[in-house]
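A single protein chain has been omitted; all remaining protein chains appear in their positions.
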Amino acid sequence: MPDDGLMGELRAFVSERDWSQFHSASNLAKSVSIEAGELLECYQWSDDAPLENVRGELADVLTYCLMLADRLGLDPKAIVRTKLEETRQKYPVDRAKGRSTKYDRL
Amino acid sequence: MPDDGLMGELRAFVSERDWSQFHSASNLAKSVSIEAGELLECYQWSDDAPLENVRGELADVLTYCLMLADRLGLDPKAIVRTKLEETRQKYPVDRAKGRSTKYDRL
Amino acid sequence: MPDDGLMGELRAFVSERDWSQFHSASNLAKSVSIEAGELLECYQWSDDAPLENVRGELADVLTYCLMLADRLGLDPKAIVRTKLEETRQKYPVDRAKGRSTKYDRL
Partner (left out) sequence: MPDDGLMGELRAFVSERDWSQFHSASNLAKSVSIEAGELLECYQWSDDAPLENVRGELADVLTYCLMLADRLGLDPKAIVRTKLEETRQKYPVDRAKGRSTKYDRL
């Protein structure tokens, strides 16, 4: 995601407000959880949710994820790819196909 | 993020396992919250966390965020940018600088 | 809940292990969120969940809630009652009946 300058825009936003003092990795991890709760609230009583609400809450989760990755020197796309490869190993197609069973009981 | 094919890889991963039947928007929103809890667990008792653990859990949160965005036809980078612009309005530099106060009490 | 000695048992459990040093209010709040995520995981892909799993995860959420209340000098049952009264005001029967709408849009 940093490729087209988005990470730079996020850094500038934080820096202009002198907010990096609040953005410890631990506080950012809390923030991801808090925003994930707000995202879930869109679906609290129904499987349908107004797209506009979801759009905003999902953006908040993503934003804190990107800030946490940046704080820790991690590349968001690279870690998603690495994890995808690990998950491929844990859930081989022939055993996982069409099943939502967790890998340790496949 | 879809620009270099990552979203295509995620779609192929899901499709090969016939998992899209489980990936309703509501289930993906739950999954984001569940993984955000695992990310937070890295920081449960300490502000320091093993980078390798955080790497994996943060990747899980990001992965479900990307899948949810894709499910709803949202562009991850575009929604982060739109939200950033909205947050800029809510937290003007002159009032927000150096303060973690919520916008409605700034 | 403290009436029959349960809170005393929880305190003894923590004290024997010399764990109160880890149990700041902030860490206990994180713990509530982490365990709430594990509870939610029981329902990640289905509305049905093995009762035995839910039993254990719900107990964990409750345990950390009780510890946090105790840490802050709050009485669990009293705060539930107080909040129930507040929620009654926000959701009058005649307007809220049969609707899951949030109070600010009722």
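By written order: A, B and C. Residues from 1 in each chain.
Note that a residue touches a chain if its C-beta (ideal position, glycine included) is under 8 Å from a C-beta of that chain, and two chains touch if they have at least 3 such contacts.
Bear in mind the structure is a predicted one, so any value in this text is a computation, not a measurement.
Although one chain is not displayed, its contacts with chain C can still be listed: residues 1, 3-4, 6, 9-10, 13, 16-19, 21-22, 24-26, 29-30, 32-33, 36-37, 39-40, 42-43, 47, 49, 51, 54-56, 58-63, 65-66, 68-69, 72, 74, 76-77, 79-84, 86-88, 91, 93, 96-98, 100. Within the entire complex, the positions of chain B that touch the omitted partner chain are 30, 33, 37, 44-46, 100. Residues of chain A in touch with the missing chain: 22, 27, 30-31, 33-38, 40-41, 43-45.
What we mean here is this: only the chains that are shown with their structure count from here on.
At the interface between chain B and chain C, two copies of one sequence, more than half of the residue numbers in use are shared by both copies. Simply put, chain A must spin 180° to overlay its Cα atoms on chain C, rounded in steps of 5.
Taking the mean of the C-alpha atoms as each chain's centre, chain A and chain B sit 2 Å apart. One simple way to say how far apart two chains are is to compare their mean CA positions; for chain B and chain C this gives 25 Å. Residues of chain A found to touch two or more other chains are 30, 33, 37, 100.
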